[in-house]
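First the structure, in the form of structure tokens, and then the observations on it.
A single protein chain has been omitted from the complex, and every remaining protein chain is retained in its original position.
In order of appearance the chains are A, B and C, and numbering begins at 1 in each one.
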Amino acid sequence: MPVSSKHRARLERCASISDLRELARRRLPRPLFDFVDGGAGAEVTLRENEAAFARLRLLPRYPVDVSRRTTRTTILGYNASMPLILAPVGFAGLLFPDGEAGAARAAANAEIPFCLSTNSLASVEEIGTHAESGERWFQLYFLKDRAWMQALVQRAAASGFRVLCVTIDLPVAGRRARDIRNGFALPLRPTLKTALHFATRLDWLRGVAGQRLRIGNFEGLAKSSNFTGVAELVASLFDPSATWDDLAQLRVAWRGPLVVKGVMHPKDAERAIEIGADAVAVSNHGGRQLEDAPATMDVLSDVATAVNGRIPVFVDGGVRRGVDVLKAIALGATACLIGRAFAWGLAAAGEQGVARALSILAAETDTALALLGVTSTAELSEQHLWRGAAS
Amino acid sequence: MPVSSKHRARLERCASISDLRELARRRLPRPLFDFVDGGAGAEVTLRENEAAFARLRLLPRYPVDVSRRTTRTTILGYNASMPLILAPVGFAGLLFPDGEAGAARAAANAEIPFCLSTNSLASVEEIGTHAESGERWFQLYFLKDRAWMQALVQRAAASGFRVLCVTIDLPVAGRRARDIRNGFALPLRPTLKTALHFATRLDWLRGVAGQRLRIGNFEGLAKSSNFTGVAELVASLFDPSATWDDLAQLRVAWRGPLVVKGVMHPKDAERAIEIGADAVAVSNHGGRQLEDAPATMDVLSDVATAVNGRIPVFVDGGVRRGVDVLKAIALGATACLIGRAFAWGLAAAGEQGVARALSILAAETDTALALLGVTSTAELSEQHLWRGAAS
Amino acid sequence: MPVSSKHRARLERCASISDLRELARRRLPRPLFDFVDGGAGAEVTLRENEAAFARLRLLPRYPVDVSRRTTRTTILGYNASMPLILAPVGFAGLLFPDGEAGAARAAANAEIPFCLSTNSLASVEEIGTHAESGERWFQLYFLKDRAWMQALVQRAAASGFRVLCVTIDLPVAGRRARDIRNGFALPLRPTLKTALHFATRLDWLRGVAGQRLRIGNFEGLAKSSNFTGVAELVASLFDPSATWDDLAQLRVAWRGPLVVKGVMHPKDAERAIEIGADAVAVSNHGGRQLEDAPATMDVLSDVATAVNGRIPVFVDGGVRRGVDVLKAIALGATACLIGRAFAWGLAAAGEQGVARALSILAAETDTALALLGVTSTAELSEQHLWRGAAS
Partner (left out) sequence: MPVSSKHRARLERCASISDLRELARRRLPRPLFDFVDGGAGAEVTLRENEAAFARLRLLPRYPVDVSRRTTRTTILGYNASMPLILAPVGFAGLLFPDGEAGAARAAANAEIPFCLSTNSLASVEEIGTHAESGERWFQLYFLKDRAWMQALVQRAAASGFRVLCVTIDLPVAGRRARDIRNGFALPLRPTLKTALHFATRLDWLRGVAGQRLRIGNFEGLAKSSNFTGVAELVASLFDPSATWDDLAQLRVAWRGPLVVKGVMHPKDAERAIEIGADAVAVSNHGGRQLEDAPATMDVLSDVATAVNGRIPVFVDGGVRRGVDVLKAIALGATACLIGRAFAWGLAAAGEQGVARALSILAAETDTALALLGVTSTAELSEQHLWRGAAS
């Protein structure tokens, strides 16, 4: 689906990820925008994720020769152009036609990993055929149907996904107030009350009219086709009884790198290492699961201390700017996962919107490196974070 | 009084207690809404009660088998479905026809205690005949007329109220700015200036037109029928000279469990134990009495430390969400009393509105338990509260 | 000047001092309201004065016999009904016809001291003949014309003023941004641009049309009649070279109690004691002098510690509510001076407005005492201030 030149000009004028969010807000039907944008309960954690980044200060050194600098980083063996990973975003295909494929292509072009959500419209096989040159990760939820789950993991491996990312923070679905208020359900259909609003979203309507609304990875699975809401889907298919033993079994079954995503407690990071995880991702699911969980940046340091360099630590939640990426690394992270940051771009303009999001973040990260007086992210440490006159 | 299907749909769309508050705001005449919603003075404590909950963070553990979890708790020997008690709310019958009875039924159906206020439109006898299967508590103020007070206590016992809850923080009425500005007085009548507003509250007007405006428990008591405002009622009937000796006498007179409500100072909690109380309720009367009192959640920990497990500690003030309930328990409470949280539901849609409030809180509490990685409230402790990197 | 019954009803509906402020805002021409309401520079200190009170929490005890309680206090030997003093307010006569006399009568009726400003429209002789039974204080600025100053002090004594209150924080006038923006000058006259606004202030215009605009205490003093702005008046008449020696001389010249007003530093409080002052008033001139000075409540404790009970400590700045008065006393003050709190009442409805302000504060103070579980202000101490879980 081509993007008009007018739209392209708008993309160029986006100075920041928050500008892309505004474009997404104008293009998506409100219930869908709220689904992407919102969080659990009163959205305290959602706001805190961003606020925790904003509270930190970066203390620069000048003059330093920063003429030869790079944002390149190795992420689980992959040589990435910058310390970013496209996080698994459920139903990304709803945001733009062929959304998952577009995002995967944009990631591949930008040379960063793309992580496909279990809850994607496109299946592992479909994304596996796209974006051939890219680094593909697959995100997995614990499923009640363990046989299907094991098969899905095998399908992902067979489709070229190199890294498995297991999300542990979704035993049940978080209560997202906006979704309840909007009566968010799939497929998304205008009601009498919202018809006028949908009429201003023609661009989106045209885009999705021709595509199937389904979860590719569950095609053929009993009970998978008759859910209408996310909570319903989770309750019927996902397994709230999973434990570290289940993770340990997955560890054995999966030969590639395995990331445990959703770690908030230092002790859970240690457990992850014990079962043989190759990395942990500090995450509160973007403030969408447990209400009033701490900001990820507020617990990152404790987790990184517990991990003590044995495996890489990733972090997500509130990453919107290049300086956020540098702060996360200064506190011990190897890379950041970005969810909404690319989803807003995807909703705004498909693959080109994701590309724009990544080019903004690349430029911001590069500029921030130079202005911090640093030539690579490897030099970053807590000394770059200013902590008041007492430090 | 039946609730229309349109109204029922609105209730279903309520994602949170704050949504029910909005429905209440639209249905009640402003002076009555303000009476329920407002607090003393500049309402600092009113806001702080909610803010103190919002400041606390919950640190989750994953993955934990939470497939078999329960919110059930024993409250003074009663097997409750969740750690909630409907707090005494004065004049609840003004909010909806047969308001106290409706709330009592909703509590009984939800299997949590209902506490009737002294200042109810319905008398202890009327509520005693309703809601037979429910757990009934009676809230008592110190009355100048001690003979009437003693008789009222006996009437409550005879009507099946099992627990006596004595409120100690109302020697005089707090100065509630909204009520003074509104000239709030009973019976509530439109003035020339407010006639138009009342005309938009037909639903409420129709509901209360047929019911008597009175305080059931004071029927027959001299001076009880000619007050028009709350402060006037308190000044004429309530006793500002009561001391711990009076509580000690009540303790002897009442054979069932006795709760002392309005404790803010750890030393008062100790006194309550000394006179033989079965529980204390940390309360600042929902921010309606002493201006600038601390938030209840800010003093709960000190009170719980002083009590040291000898008797249960309850807490109210600002409880609006399931995570609030878990936080209170993590800090040492056994259960929370909710006042406005159910009153807004009652005002919105009577018994069904209270039921909706309780179903929201039940779902939120259950979800929060699961997402915290806990299978019962008994497992909660201060370790689930995150207190910054230093912890 | 009589107040209409409609206006009287409005006064009755005022629940707080802030409501009186709103009435004042509607009755006064904007430049005059801003003169009373505003502060120096960006008004940080003005806001902080109120915020510092709001930050403190009062921890109550229940049940306590508070049936016999009193707010009465001795202020420099005067048996006051409550711990309040009407602070010196310059140009109070501009707010309402015979404003100083009206305020003095209201203070006398309420049995609290009234302090006349040097910069009053009425002279010491005029106020001395009014309000015979009341407690009168006279506020003095250091004047360049020392002979006039000494004579003024004698005139005050001869007119029955019992206490001299010397303001030390006005060597030069603070820069009050609102006054500069408004081009505030006396006499206040509508301009082409403000004519429409003044037309909505007929009540005020009618009231002041018949009165002379002048400073009574400077009548006959050379240069005193041709100033148009406050800063100009200060620069031409007030003395920026005054030191503690001048205060010491005043101390010798004045036989009655002497209060040093404007103390912010503990060492200045000690100097005041050394020269024989009978009291100090912690004051930042209501946030009207030094920009970004600390809130008075933030330094009160340090000053009170330095004074260590040798003389009474008063405080002003941000006192708007009964709980503010109790907090000040709990931190070591004997009484509070109120400026804007009564000036807004005066501007709203003259003497009756001041009376309303005082009745609001009396009721709030009395209610707060009862709800704190205290029967007199003498019982108040820092233990009534809650300082977080660590206390």
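Note that a residue touches a chain if its C-beta (ideal position, glycine included) is under 8 Å from a C-beta of that chain, and two chains touch if they have at least 3 such contacts.
Owing to the predicted nature of the structure, the values given are computational and were not obtained by experimental measurement.
For the chain excluded from display, the touched partners among the shown chains of the whole complex are A, C. Residue-wise, the contact with the chain that is not shown comes from C:Glu291, picked out of C:Glu291, C:Glu351 or C:Asp366.
The chain not shown here is touched by just one of C:Asp19, C:Glu100 or C:Asp268, and that residue is C:Asp268.
Hidden from this view is one chain, which touches chain C at 41-42, 44, 142, 168-169, 171-175, 177-181, 183, 239-244, 246-247, 262-265, 267-268, 284, 289-294, 298-299, 301-302.
Residues of chain A that touch the chain left out of view are 13-16, 18-19, 54, 56-68, 321-323, 327, 363-364, 367-368, 370-373, 386, 388-389.
Following the convention adopted for this analysis, only the chains that are shown with their structure count from here on.
Taking the CA centroid of chain C as reference, the farthest chain centroid is that of A. Fitting chain A to chain B on Cα positions gives a rotation angle of 90°, stated in steps of 5. Annotation for chain A: no residues touch two or more other chains.
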